[in-house]
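One structure is given below, represented as structure tokens, and several questions about it will come after.
Here the complex is missing one protein chain, while the rest keep their positions.
Read from first to last, the chains carry the letters A, B and C; within each, the first residue is number 1.
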Amino acid sequence: MEAGAAVSVIKDGDTVLVGGFGMAGMPVELIDALIGHGAGDLTIVSNNAGNGDTGLAALLAAGRVRKVVCSFPRQADSWVFDRLYRAGRIELEVVPQGNLAERLRAAGAGIGAFFTPTGAGTPLADGKESRVIDGREYILEYPIRGDVALIRAHVADRLGNLVYRKTARNFGPVMATAAAVTIAQVARIVEAGELDPEVIVTPAIYVDRLVPVEVPA
Amino acid sequence: MEAGAAVSVIKDGDTVLVGGFGMAGMPVELIDALIGHGAGDLTIVSNNAGNGDTGLAALLAAGRVRKVVCSFPRQADSWVFDRLYRAGRIELEVVPQGNLAERLRAAGAGIGAFFTPTGAGTPLADGKESRVIDGREYILEYPIRGDVALIRAHVADRLGNLVYRKTARNFGPVMATAAAVTIAQVARIVEAGELDPEVIVTPAIYVDRLVPVEVPA
Amino acid sequence: MSLSRREMAEIVARDIPDGSYVNLGIGQPTMVADHLRPDSGVTLHTENGMLGMGRPATGGEIDPDLTNAGKQPVTELPGASYFHHADSFAMMRGGHLDICIMGAFQVSATGDLANWSTGAPDAIPAVGGAMDLAIGAKQVFVMMSLFAKDGQPKLVPECTYPLTGRGCVSRVYTDVATFAVGSDGVRIVETFGITVDELISRIGVPLVSSPFP
Partner (left out) sequence: MSLSRREMAEIVARDIPDGSYVNLGIGQPTMVADHLRPDSGVTLHTENGMLGMGRPATGGEIDPDLTNAGKQPVTELPGASYFHHADSFAMMRGGHLDICIMGAFQVSATGDLANWSTGAPDAIPAVGGAMDLAIGAKQVFVMMSLFAKDGQPKLVPECTYPLTGRGCVSRVYTDVATFAVGSDGVRIVETFGITVDELISRIGVPLVSSPFP
């Protein structure tokens, strides 16, 4: 499927999960297609809030994002987010990285909420329910569900089974489980049966649309 | 390491997680070694409660088990457990299979407790905390930690990285994370670097002792 | 004439949309697999850690490391994948499967399911994955005979056996009728060798005979 057609499922107001840790695993072509598609008022859930002027930063610069949920917005080259945030033109929810990953997993796994030790006793626990279990303090965190997930994997088979490459795996597998519609850009699509069933990381049940994107050699 | 030496870490009163679903993934040789070792008053956490007269059933028959935590004790050939249970000589905690897996995962993942929809409104929720979240009823479940996990994998490298075979994977990977000491019996041990880093299912950090057990051809 | 078990499996298979992800419970539901068209694109999940399960294994195909949830040897289809138990039940609990098909002792008018225990005082409790399956799919189909051996209906106003899950059943396939369970009550979808009036007279559950929308 072509990237533009794939992302046309995204509607104004949607929550979009965007894979990647820095550029590793970032679905750049899908984000570009989303910019072209034009949906706005989006909530973006991703580890960072854009770098430089491309990808997520370009989506933010285009004024399409109402809110960012991430662990680490502030980086050397996050000037687009910084400007919008300081101008009061974008909302921010900062979530510790492991709680972000676990909240996404909870959404995919049907867990209603969970007690995590991360963040207990810190300002990020303000207003959250807390509880001491076996002498340790935990805070209660809720799932983060996406309407759509945009992820990048390495190879897919035609059914949608995915394998990843090295640390580009990062948020892809959990985001794929946490969204109503998961769109994966991949370097290559092979026939069903060509991927060893033992090594598939994301089973096809979690993947709705595949977009082949050639990788420059 | 030889099986007997490996399981010598198990003490009277320990909680032992035992992998396998039926015979697939059952660490038979480690259980046999545990019987030989002699530790008693054990709590066994496993999907079933023994089949026929070997493996877990033999451990039960030897009077070493105080309590079984499992999802499905009653089977056509679970006569050893049945007899002990009806004689009031063994305790039983029945846990829905998915809650069992998730409670083991929670132990390994440092989650203090989690709200699950499984079992809500049923007798297995009696006495458990419940809560309605977004209109759905959930019950609160706590981690199940093991002192020792006995699992069966397919191939290990010398560091303890593990891969499994087909549906024999089942509880192995979560149990490996949930115990203070994890002992894996494997068909083969290879050098570090011989397993593709992309396909390792259980990273070596979770594995403390390896026991090679030749598989009959 | 009422349906044979084989015919029931055929009817259920017919109602599974092409491309669905389906879990077939132990026992009668496994027969549904025999009636799925090879080109249906239906993918079978088995909760012991596999998507893309094939037919039962025979002879030299039998591999003790490849079984279904009933611990019977099975085969693997192209495009299959394996995963561990926590991932497998996350897949179910997270609502990713389209349909789970299960047997039942009783189903209530509001879709409550009882299929893990008869509540007999001397029974050894054993639930397996039943409660996870009950809440673990977009739709839960039940396959059962409508009447127990003593003639009592198994579709009841309220379950008397211990529950497996509450309000989870959407369709009930029986030997004499198929029912759809919705928020507005129980509708008869189809009857087999029994009249609607007789059904209504033999079951204490208010039934709607209009076709399910």
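As a convention for this text, a residue touches a chain if its C-beta (ideal position, glycine included) is under 8 Å from a C-beta of that chain, and two chains touch if they have at least 3 such contacts.
Source: prediction; values computed, not measured.
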- Kindly name the visible chains that come into contact with the excluded chain. A, B
- In the full complex, which of B:52, B:110 or B:123 touches the chain missing from this view? B:110
- Option from A:98, A:193 or A:212 whose C-beta touches the chain left out: A:98
- By the document's definition of touch, the residue of B:9, B:92 or B:204 touching the omitted chain is B:204
- Item | Those residues of chain A which, in the complete complex, touch the missing chain | 21-25, 71-75, 81-82, 85-86, 92, 94-102, 104-105, 116-124, 137, 164-174, 201
- When the complex is taken as a whole, what residues of chain B touch the one chain not shown? 105, 107-111, 157-159, 161, 177, 191-193, 195, 197-198, 200, 203-206
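As a working rule, only the chains that are shown with their structure count from here on.
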- Note on the structure: When centres are defined as mean Cα positions, the distance from chain A to chain B in whole Å is 33
- Among the residues of chain A, which ones contact at least 2 other chains? 109-111, 197-198
- Task: Find every residue in chain C that makes contact with two or more other chains and list them.
- Result: 50, 76, 82-83, 90, 92-93, 135-136
